[in-house]
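Structure in structure tokens, see below.
Every protein chain of the complex appears in place save one, which is left out.
Right, chain A next:
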Amino acid sequence: MNAPAPSLAVPENDAPRGTRFTVPGMRCAGCIAKIERELPKVDGVIAARVNFSAKRVAVEHDASVDEEALAKALQELGFEAQAVSDNPLGLETAERKQLMRALGVAGFGMMNVMLLSVSIWSGAEGATRELFHWLSALIALPVIAYSGRPFFASAWMALKYRRTNMDVPISIGVLLATALSVYETVTGGAHAYFESAVMLLFFLLAGRALDAEMRTRTRAGIGALLGRMGKSASVIDPQGSTRRVAANALEPGMLVQVAAGETLAADGEVESGISTIDNAMLTGESTPEAITEGSIVHAGAINLGDPFRMRLTRTADDTALAEISRLMDEAGQSRSHYVRIADRASRAYAPVVHTLALLAFAGWMIAGAGWYQSLVIAIAVLIITCPCAMGLAVPTAQVVASGALLKRGLLVKDGSALERLAEVDVAMFDKTGTLTLGEPRANVSDLDDTQRSVALALAQVSRHPLSQGLAKALRFDGVEPARLENATEQGGRGVFGLWNGKSVALERPDDDPGILATRLRIGDEIATITFNDLLRADVHETIDGLQSFGIKSSIISGDGVRSVEAVSRQLRIPANAEVSPQGKLAILEKLRADGHKPLMIGDGLNDGPALAAAHASIAPGTASDASQQAADAVFVGEKLMPVALAVRVARRTMAVVRQNFGFAIVYNVLAIPLALFGYVTPLIAAIAMSLSSLVVVANSLRLARSAKEPHQ
């Protein structure tokens, strides 16, 4: 996964190199813009791309710059960076754990300081009040120093290089409140804001921890994909002896012996042998694929049957699997340009608040209130407007909504996915495995009762997927199996037996009928049983549902024109057939260029790049691992309805998020005048802060029922 993309890079003598950095400090879209705009200005750097969800930067540069110089350049932009190779997985979990610890400490501090503050508010005076202030300071100062670190560190990094981010106003507010409270404590004053400072940190940390929790819940990274490729292979020398060769040392033209149960390490062509392989990794289809001489096989497939020999055609980074994972990795980066709604809101919010505080200070100075009082009022404005409810507005709504969707069989990976799902305006469906169930169902309506019972008896003997599909369909119709003698399965030919003295068989048809079929023979009587990959039962409702949200659906499939057109006509939606993974990517790019926000629903690895590139994407639970990783959401079960449900709940979530912002604004409109005119005491600040947070959390909890209501 760390390899540069040779096929896509410019093939100059001085070939550009790719280096990746993890940048844990990226928190907003501004950071992305900053890195992508500023980094290429460094000599030797060709391009920089940020993958925000993975907190990564991929830098394309020529040989004159090394890792250290790039890390230093990033440092100068205000971001701590580490080259990926020396930063194993788990950094994000470490960051989440640090957030949780900080949250625990802040919670402890908040409870204890509040205990003391309540006594002060209830009328403690004189020596008692002073003692309580000192005790509060004793608890609050270490707590703020520890729990505030995530905010202070990020703000400091930004300020050091004369930049700003959301953590700067938060840090200023907390630090000013603390400083004022310490001053009050030392001078024996009446008002200390320790509880406000700690409470603020607690609420903001809660929002940030919820967001981090959602983000890391299902992330595994594309690295896992290449991990599924075989690590080595048994190469047969011209002399006939075999030796194990590591996957990256394999070369095209080598002859390889594949044992039963082995995972292929490279692409190739079968030279000799007959077997079945599990291609689920690439196609997502659980049906084993029969292979024989001349079949093309791909890395990542598992040999289920007998050993066979293959001649390698493409190895290491050239395999279809490596190519697709590279496409997915790059396609996924475009998504990181998406600006989360909380960032959009806070970008407008922070300047307003700071201007107000500054104006309050200036105003009271002009009015002749003196340094001390003017400063206290300005700080009160900062404390009361600190984006406490705003920090909770988005994560609470998204966590509740994703919990509700989880109960309906849809796993949403992160909050940004919900935001993007709410915005989609066109839906692209893959056919096999997505619109259809992806497993063959037998068409048994043409058979008479005798044929049915004989067919069931034969099908029961075999473990072949077609036989099992047939047996399932017949049993569903309540057929009783006939009594057979000597029923045996002959690998690759069919199932044979005796019934009432006649020889019966379920066998491979002589001529290829063009679709999946098996031939039932009873004596001389012959019947052909065809298999269809049925559409999911609620495809029509789902497409109608999407239509009612103003989302037009279409099919984009790698399958043949005829089979795609049949489905297209049945569903009355347009279709593109025989589209390659790159083709799917190109269609999505074109839609985006036209200003659309496409939703991609697909299952195969060939859909992987498209899933990663779409504005939002959903994969069925039967999809290949790679596709499930690339998708924003995964649904389980035979129904397609969760797709429409996801869009509906996502839109409702956004509505609730906007209401929450509305509450936060109303609260500020009420609270700011109080602060401006100096009426805010620590008690009022604490009540306002908790009330606004409670309202936001309560409003978000309404989403718990959003996925349950019947669909109108």
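The rule is short, and it goes like this: a contact is a pair of C-beta atoms (placed from the backbone, for glycine too) under 8 Å apart; a residue touches a chain by one contact, two chains touch by 3 or more; residues count from 1.
Assume contacts and distances are computed from a predicted model.
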item: Among "Copper-exporting P-type ATPase", "Cysteine desulfurase", "Cytochrome oxidase maturation protein Cbb3" or "TRAP transporter large permease protein", the UniProt name of the subunit that does not appear here; value: "Cytochrome oxidase maturation protein Cbb3"
item: Contact with the hidden chain (one of A:46, A:69 or A:115); value: A:115
item: Residue, one of A:23, A:58, A:71 or A:105, that touches the chain absent here; value: A:105
item: From A:135, A:153 or A:320, residue that would touch the chain that is not displayed; value: A:135
item: Residues belonging to chain A that touch the chain removed from view; value: 93, 97, 100-101, 104-105, 107-108, 111-112, 115, 128, 131, 135, 139, 217
